[in-house]
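One chain of protein is taken out of this complex; the other chains stay put.
Here the chain labels run A, B and C in written order, and each chain numbers its own residues starting at 1.
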Amino acid sequence: MELAVAEGLHRIGPEGHLPEHPQPVDQHIVEIVSDSGEGAQTAGQLFGSISARMGNGVWTVEIIPAEIEPPPRSRPGASGNRIRLGRTRVTNSGDTADVMVAFNEQVLFGRIDSGALRPGSRVFMDNKWATDPQPEIRQQYAEALEEFRKRGYLVQEIPLEEECKRLVPDPRRGKNMWTLGLLCSLYQRDMNIAREEVKRVFSKKKTDTLERNWQLVQAGYEWANTHLPLRYQISATPSAEPTVVMNGNQAVALGLMAAGIDVVSMYPITPATSATHYLAGVLERAGGFIHQAEDEIAAVNFAIGASYAGRTAATVTSGPGLALKTEALGLAVMAEIPLVVVVVQRGGPSTGLPTKVEQGDLLASMFGQPGDAPKIVMAPSTIAECFEFMIEARKLAETYRGPVIVLTDANLATGQQPFPRPDVQEKDLAPPIPQSPWPQGQPPYAWDPVTGLSPRPIPGQLNGIHVVTGLAHDEHSHVAYESGTNQRSSVMRSRKLATFFRTLRPPKIYREPEGDLLVVGWGSTRGAIEEAVDRVRDEGKRVSALHLRFLSPLEPGLREIFSRFKKVLTVEINYSDDGRDEAVPPEARRYGQLAWLLRGSTLVDVDCWTRVPGHPLQPSEIENELRRQLDLA
Amino acid sequence: MELAVAEGLHRIGPEGHLPEHPQPVDQHIVEIVSDSGEGAQTAGQLFGSISARMGNGVWTVEIIPAEIEPPPRSRPGASGNRIRLGRTRVTNSGDTADVMVAFNEQVLFGRIDSGALRPGSRVFMDNKWATDPQPEIRQQYAEALEEFRKRGYLVQEIPLEEECKRLVPDPRRGKNMWTLGLLCSLYQRDMNIAREEVKRVFSKKKTDTLERNWQLVQAGYEWANTHLPLRYQISATPSAEPTVVMNGNQAVALGLMAAGIDVVSMYPITPATSATHYLAGVLERAGGFIHQAEDEIAAVNFAIGASYAGRTAATVTSGPGLALKTEALGLAVMAEIPLVVVVVQRGGPSTGLPTKVEQGDLLASMFGQPGDAPKIVMAPSTIAECFEFMIEARKLAETYRGPVIVLTDANLATGQQPFPRPDVQEKDLAPPIPQSPWPQGQPPYAWDPVTGLSPRPIPGQLNGIHVVTGLAHDEHSHVAYESGTNQRSSVMRSRKLATFFRTLRPPKIYREPEGDLLVVGWGSTRGAIEEAVDRVRDEGKRVSALHLRFLSPLEPGLREIFSRFKKVLTVEINYSDDGRDEAVPPEARRYGQLAWLLRGSTLVDVDCWTRVPGHPLQPSEIENELRRQLDLA
Amino acid sequence: MYGLKQDWGQRTPPRYFFLEDYVSDVPRWCSGCGDHSVLGALQRLARDEQLAPEKTVVVSGIGCSSRLPHYMKTYGFHGLHGRALPIACGVRSRRPDLDVFVITGDGDCCAIGTGHWIHAIRYNMKMAVMLLDNNIYGLTKKQTSPTTKLKGRSNTHPDGSPLDPINPLSVTLSVANVSFVAQTIDWNPPHLYATLQAAHRHPGFAFVRVLQRCPHYTPEVFEPVQKDRSLVLYLSHKKGIQVDGAVSKLFKNQAEHDPSNLAAARAVAERADAYPIGLLYQKPETPRYDLLSARGLDTPPAARIQAINRLLDSFQI
Partner (left out) sequence: MYGLKQDWGQRTPPRYFFLEDYVSDVPRWCSGCGDHSVLGALQRLARDEQLAPEKTVVVSGIGCSSRLPHYMKTYGFHGLHGRALPIACGVRSRRPDLDVFVITGDGDCCAIGTGHWIHAIRYNMKMAVMLLDNNIYGLTKKQTSPTTKLKGRSNTHPDGSPLDPINPLSVTLSVANVSFVAQTIDWNPPHLYATLQAAHRHPGFAFVRVLQRCPHYTPEVFEPVQKDRSLVLYLSHKKGIQVDGAVSKLFKNQAEHDPSNLAAARAVAERADAYPIGLLYQKPETPRYDLLSARGLDTPPAARIQAINRLLDSFQI
């Protein structure tokens, strides 16, 4: 087959029979991928926020190469953005892409390796490589196009570089905006909104930067208007309430501020660091302080010191950092020092997959400490919850006087979603530290015998003098080695979880309250699980979902809920032995982390379907598994 | 009541109606307690080894104060030894003491606080305090005697100091040996054996030290022969096979040597340190090297480096040290580096109870690492097993190419027990490291797809060159972020546990294979559990015991075994919420660590009875709980 | 909220504190242990400076020495082995109103705590740090520490330590932002006291190494030094530690040393013939991280809310 070389505006690949009229769609997934440094991420984010402002549901997620400066035109170098748009709320990054704009064919191969395409995906490809001075590149390009077409992608070459060159000397700094224009045309975006958003992004740059970029957008838009007969139509209902768009790490950062966290103490680690980058720029504006420590051990102990001194404190980390904080978290439990610990989970074990998603730190959070170290563990499932849970966690840490671990992950960290602008309230800020006298004679651990709760004296408080210790101690914080004291103080620490448990209500079931299969999840998988459940339930299959926010203690009523389903299955992004694997005797099977907890807690034969692909689970993958499970049932 | 002041040899307290003829007993518990520095420990250990040589079952355990140099005559200062003797094998330190020799009344109070006495316990007390120059001391002594008698102890004052003064200028350096003599008379010990054992202990000292000490022993012996009409008779069958007596930490140390461990890397921590003290003196004799690192993190990484370089390596620690090793253990799992990790468990969480026993590190050992970090975890239950398990652990670490955690505890660490002298064999030593060429083209992780096992190239081997990494990697140890590789390598690491599982046989049930109640335990509690089971089973109650040596993976057949009992209960020295506690909703109950594992694994409603008293569980405590459980059943 | 009172900023009337006001439990150290002297000096200092007990925090790690906070009737934090300094820095960071003291040992500071030690020097947050250096791990029963002398015997090196000890003074003096380094001996209470006082008054991170007797495990280390005064080199200078003439006269072995001279301080620190005591180095004007960390403490809630709202604006679409 002769290769299609774009010569002009009307050249459309043989597969490219484009419809003349806007094609209505309920949701669409768009990707822009380039070499890193070509700005695909900015364009993608803009496309997302323009769509969000128009009232579409949106989920955007960054495509980040593992290297700092990967070689150009390389598969692992793919850098960019995936934007999923919907008529209504979009909860996850979805399955394969519907539309893909690629600045070169190699980065597209990178996305193919990650399973981002399917036969029928529409690919717009810069045609500059067809005429590259280097014959190898021309050949690579030609071969790639052939391969893509074989795979069934609908490839459309576009004169991306060529068109940009008309406007800017270095097209590497222009292609992204031109592409944005093309997409605005393709999806009929409101160009007034587009203009505003572009303006916002470049507001801090020189005016001519803004103008140059806007010209590029317009050029792309007009080119597409003229040359692409194709249009998609995704209806949208702009929301009346104020809406914000941000990623999970930004939401964590702002949530910590809204919680009145006074000290954030950290050591850099991917994928948690960007939350602290943001805080580094802004925490001071709300009167707070961020400390970059010499290591994670120092970071958590610094936070413990600040919290002991009455200042609300948080530490933000990921797996390897959590491992190093193991000892100090035991101290915070033993000495009952409030602390918010945000763990942005990445692939493990060990250094693992630093930039990729996993839900592998649940058991380490619960059981990492030698001895018994009861603590609250919770996991947000949306970007909005990343914000809200910070406030909740800060309050719980204080009320229950100990560390609260909040498990987010790389998926939430980099995923962006519009959500109603939170109403920041003074009552959610941590109250000022008490400095009035402590009730004379009241011990520093005046444990309520039923709840295990006790108020906490803060340095500066008259009569509250005591010495905090990680040794076994009585209610006066006196070191005590006697059997009775150790048993009793252990009860008091554990009791706090039971007390908190009694404030919880059974979780809500998604879709029908009974059926053949209940899918249980936690954390960032919620959107994908519920979407998969919807697809299957909508065909009349009896499947529902349950999403847990609290893992320690587990939420109440689970056993009763499980009893209404024939089968219970967790879906998690962590490792479990496959139940079908013949090399693993059923007795020796190792379960997913939530499945483990649920089995021990409910004695229900909870099964699990878990994977560690390093990327978010796609709704269709889950959907396939649900069908398989239902067929078996 | 007038106080009994010893005036001469025949003064015997009013309760002291002593039988004239030797009283046969099956087992007896003797304690010697003194201020620290008065040598009660030496005397106790000698009494134990003399008895062991005569063929009695013996368990001795140190009574150690928490302070370095506690004030004299203070309760927490009690220092000494508990020796439990039996006709046959003795497996634990038992319940309350039958006979107690106290050098002052305050240390006796210390033992009373620890629950070491019962009404009817016979107490021999130095009468020197009755004539102390300080009136307060005289008064304290008098009041104490009265209190002891009220509590029903059979108190007999003895002229301990007075008699010693006849022989040595400083009786603080003599009372212990005199007491040993008294006990030799009381229990009719073979004085030739006694002489040999005393000689052995003082062999390195000057000859007159030995002679002076032997004179003291003889003096105590003769005084008791003349003045105490009381004798106990515990028959014994001297064993034909060679027998050794040592504590669990010494057994660990010698076991590591017998396993051919080449490098032991440690950082001091109670109660693990004494094992490494011993090694510091002797490891070099077997060609090995012990490294005291700057901290636990360095200790474990040093060991990992040595093991990577082909030398068998171990690290020895306790709870807080295990916490700090969390991250590096994840590396050892990920990079598949063999490593023996001995954890001598102490009370937790945090710094906790540094000198006291707990079985609280099981879940941290299994689940401490962020991400999935499968590893073998095993727990010896006797001193002999402390030795044997080191050899086993070293072999498993190599075969299954990763860390093996061996959980002992403070009870095993300081408990002494005679056991058949191990036959040290060349075949158990680690083989020399391979330095012949590696098979050309064979990757460094040539995972067998079924077993997950792979041979390991060692630096120095031609063709074996590779770069070990804690990042996700393929079989060539190349960093690999692809979904498929991460999933597959995770499977391979997990698969090794299944492979090991298939080599295990179901554990043996102690007593009948079915019944109303099965008690499941692990580690050092074995002796006490089985003794309690015997007592109850011997009354015809249908109770049996099961003791697990492997916790990860769990041994096979458990569910089937459990199905033969009406109820399954774990007994552990770690924290669990009490099932009877009304403040804890049943759904929120937190279980003992083994119970947790068993529930999740077998889905049997395994109950637990656990305590954290800081001392070993007494058989009678367990017995009471078994009766309660059987009454309920 | 959450059971805590909120009447922030209440003033307490002037009070007078006696020595007993700083005395808590009976110390559980061996008799003759140098830790007793440090405790006594600290209590006297607190009394003389009239430190409000509730505004004073003594932070420590784990070790015999680190038990000290339990014996002070002030707020205290008996932390984790090696982690006294990060905890203390955390306390200090947002409580400029508290007086922070740190007690650490040669194992706690110079072995497991090394990294934090170096970095705390560089942070130069105001606190008085006392390294009680007995050349041994006391609490865990006699293991080699980084300051154990070459060939010094211990339970982990029965044939003697194979390595030259680290010199905590030299190391401290090598770190950026070092601002106060002194050495003293536990067995000369006036000098010990004067040194702690200078440390406490120093506007920054004041590092004091106390040569501390451990009669239980290492009597051979400092008993000879205690007996033979010539083994101590008394540093005199008008900017140095000032003690009564009667006290300073006891030291025959003296040297004038200007504590503003860093190179000289390093040379003195490495004197092999005698232990220098006194102020080795001080630079009061060294930048302080705690002045930075305490910024914004008085931001009123409304201003905080406003700042957050502004940030949210930038995410609003």
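In this text, contacts are C-beta pairs under 8 Å (C-beta built on N, C-alpha and C of every residue); 3 or more make two chains touch, one makes a residue touch a chain.
Just so it is clear, the model here is predicted, and its values are computed rather than measured.
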item: Contact set of the excluded chain (shown chains only); value: A, B, C
item: Option touching the unshown chain, where B:Glu105, B:Glu294, B:Glu385 or B:Glu475 are the choices; value: B:Glu294
item: From B:Ile64, B:Val217 or B:Val244, residue that would touch the chain that is not displayed; value: B:Val244
item: Absent-chain contact - pick from B:Pro22, B:Pro229 or B:Gly305; value: B:Gly305
item: Listed residues A:Gln292, A:Gln442, A:Gln487 or A:Asn624, member touching the removed chain; value: A:Gln292
item: Footprint left on chain B by the chain that the document does not show; value: 49, 52-53, 197, 242-246, 250, 254, 257-258, 260, 262-263, 265, 282, 284-289, 291, 293-295, 297-299, 301-311, 313, 327-328, 331, 395, 398-399, 418, 421-422, 424-426, 429, 431-437, 453, 455-456, 458-471, 478-479
item: Touching residues (missing chain, whole complex) on chain A; value: 67-71, 267-270, 273, 276-277, 280-281, 290, 292, 294-296, 320, 350-351
item: Touch residues of chain C, complete complex, unshown partner; value: 111-115, 118-119, 122-123, 146, 162-167, 170-171, 173-177, 263, 266-267, 287, 289, 292
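One rule holds in what follows: only the chains that are shown with their structure count from here on.
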item: Where chain A and chain C are represented by their mean Cα positions, the distance between them in whole Å; value: 44
item: Inter-chain centre distance, chain A versus chain B - centres from mean C-alpha coordinates, in Å; value: 46
item: Gap in Å, rounded to a whole number, between the CA centres of chain C and chain B; value: 38
item: Residue list for chain A, restricted to those that touch at least two other chains; value: 327, 331, 469-471
item: Of all residues in chain C, the ones touching two or more other chains; value: 80
